[in-house]
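Apart from one protein chain that is not included, each protein chain of the complex appears where it belongs.
When the chains are written out, they are named A and B in that same order, and each has its own residue count from 1.
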Amino acid sequence: MKRVLEHAVRWLLTASGFVTSAVILLIIGFLFTEGAGLFREHVIEEGYVLALNRDNPVKEMSAAEIKAVFDEDIVSWKDLGWKDIPVETFRLEDIGRYFTEAELGPQYEHAGSAIAGLVSSHPGMIAFVPESMIPQEAGLNFIEDSTISFSEVIAGPEWFPTATPAPLFGMWPLLAGTLWVSLFAILIALPFGISIAVYMAEVASEKVRNFLKPVIELLNGIPSVVYGFFGLIVIVPMLQRVFGLPVGESGLAGSLVLAIMALPTIVTVAEDAMRNCPRSLREASLALGATKWQTISKVVIPSSMSGIASGVVLGIGRAVGETMAVLMVTGNAAVVPTTILEPLRTIPATIAAELGEAPAGGAHYQSLFLLGVILFFITFFINLCVEFISSRGKVRNS
Amino acid sequence: MDRNSTGVKAGSPSYPSGYSRRKRRSQNAAFAVFRILSIFIAAVLFAILGFIIWKGAGVISWDFLTQAPSDGMTSGGIFPAIAGTLLLMLGSAIVAFPIGIMSGVYMNEYASKGWVVSFIRLMTNNLSGVPSIVFGLFGMALFVKYLGFGDSIIAGSFTLGLLSLPLVIRTTEEALKDIPAGIREGSLALGATKLQTIWKVVLPMGMPRIITGLILSLGRVSGETAPILFTCAAYFFPQLPSSVFDQCMALPYHLYVISTSGTDLEAQQPIAYGTALVLIVIVLAINLLAGFFRSLFEKRLKMK
Partner (left out) sequence: MEKIEARDVNFYYGNFHALKGISMDIPRNNVVAFIGPSGCGKSTFLRLFNRMNDLIPEARLEGSIMIDGQDIYGPDVQVDELRKNVGMVFQRPNPFPKSIFDNIAYGLRVNGIKDREYIRHRVEESLRGAALWDEVKDKLNASAYALSGGQQQRLCIARAMAVSPSVLLMDEPASALDPISTAKVEELICELRKEVTIVIVTHNMQQASRVSDKTAFFYMGEMVEYDDTKVIFTNPRKEATQNYITGRFG
């Protein structure tokens, strides 16, 4: 009986030992299945076609070109590889401009042939209409619909997931926004983080350390929404005033908030690393007539470099993945940032802001999961870096 | 050719005079900078805390803590959000604590030291680095959609539980690692089985530190917003949930909602300050409690 229990418990413990591994696999699995679905979606909204005049030879248009055409940014077919005729766009809601209700019939049963006729008579027209509406024998050309391509998503310069007829899923602005705001956050946090770590590990008296340590822990414990709230109420208006910005919500506001949030990670890990620097090395340096500061800067910091680097990389990981605070203060404009003073939008903030509105299973929904996959892999990579750096440090110190 | 110029006899160094003073001065300067930056960060913390306490203290009242929001969330209290957050803390504890402690015990007591432990530790570290919004996506895909829990307390609890799992595992493992091997051997030598040794000797000894870790993980759970955005949190749900399959309000999400959207941002601001203050008080209380357990543990160590 006792033996059976021992065995059962052993199995139970073994199973729970692998829970984290299982969760990681599940995360990858679920995010991937949802996210990869995006590449099976079509560029043009499902059930719709883009109909052209039969003389129009244009066969293919990218999602960006379609959007430009319907936004009237492209006004001539010359830009799409045909001759110089003006582009005329037609959406279903424009139908009243061309036809009376009588012409369309009480049930709109003539609408299909009416539109087909309209397109046939206008050489420069492009019509966004339901596929089922257009009669087979109408003799129109159609833009060939393709599935969403990987390169357009990863490197695409525009994120406009609610655009019709062709939503744009270019993730580059979001990726750039995430990296940009995290980079600045780390640049701000780094001097503070290292200084505080050195101060706590090497300079401060026991009493001061016992005061600073809980301060840093508390800084780590404050929920990110509270930072976001503080940022929104205090930092954002302050930046607006100081830099004379049209809106205070900006990358810099995000970076400042993130810097405070990443600080405890950097301080804790770096301080640990410095305290682990062997006493014998410090004594060797002091015995040669070096001052305490020379010892710190020439011996302690170089020999704890791997720990300090791990702390910094972990801090970057924390900044990259942070959601709520960034969502609240960065202004969330999905444009590729050029300065840190304009609004920008990060990957986590995009997911948080848009998932609630994206219909489940649709391309938009899938694209958000794809963003989740990207975010997961960025942080996964960051964590592997940390493991690598700190394992190298261990080898060297032994 | 002057042989002396290439000779090895360099003789005693002639040290630059005044260098000693100079390097002490640069030490003083460097240390002053560190001190100022450290004081500055402490000041930032106290500014944040002070600001929220100063603005929020006037809002807090018995009614604020026990009433539901009213008038389109421009007045009334935050009771459902407080209750929701407490429920989620409880739910995530039920999910994370047993599995986390068992996993920590497995790693320290059963797993053969080698690639198994390194692999699990790598995965645990990776899981702890996964951003909370990714947990939110995952929770939505698995618990809300795939398992069909819908937006519910149970889905939120599972998501938050998985999020706090690495912290629980790591503190358990570290608590057990510091227990000397001799104590286990002593118990085993008396004829106790491994399981009895762990249950009666190892776990009770590691308990204070494990509890410290558990409390801190609750603190983390109480402030998380992103994971419950799509798994549990209700924008407005003024009554108490009746089952685990109901949605609920939660303090951090409530703070997000009333500070960024709603019917009247101006009128909502005092409520936002009050909500932030309640959140901070929870975090402070949790930190103090953890600190208390830690000092208890340290005192016990000193007695030995």
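Following the convention adopted for this analysis, contacts are C-beta pairs under 8 Å (C-beta built on N, C-alpha and C of every residue); 3 or more make two chains touch, one makes a residue touch a chain.
All figures in this text were calculated on a predicted structure; none of them were measured in a lab.
The omitted chain makes contact with just one of the residues A:Gly29, A:Pro57, A:Gly139 or A:Pro302: A:Pro302. The chain not shown here is touched by just one of A:Leu12, A:Ile154, A:Met238 or A:Leu286, and that residue is A:Leu286. With the whole complex as reference, residues 206, 278, 280-281, 283-291, 294, 298-299, 302-303, 396-397 of chain A touch the missing chain.
Against the chain not shown here, chain B presents residues 8-10, 12-13, 15-16, 19-20, 22-24.
Keep in mind that, in the parts below, only the chains that are shown with their structure count from here on.
The distance from the centre of chain A to the centre of chain B, each centre being the mean of the chain's C-alpha atoms, comes to 24 Å. Contact residues on chain B toward chain A in their complex (touch as defined above): 23-24, 26-27, 30-31, 33-35, 37-38, 40-42, 44-45, 48-49, 51-52, 98-100, 102-103, 105-107, 109-111, 119-120, 122-127, 129-138, 140-142, 145-146, 162, 165-166, 169, 193-195, 216, 219-220, 222-226, 229-230, 252-253, 255-256, 259-260, 269, 272, 276, 279-280, 283-284, 286-287, 291.
Partner chain B is touched in their complex by these residues of chain A: 2, 5-6, 9-10, 12-14, 16-21, 23-24, 26-27, 30-31, 34, 191-192, 195-196, 198-200, 203-204, 211-212, 214-219, 221-230, 232-234, 260, 263, 291-294, 297, 314, 317, 320-324, 328, 348, 351-352, 355-356, 360, 368-369, 372, 375-376, 379-380, 382-384, 386-387.
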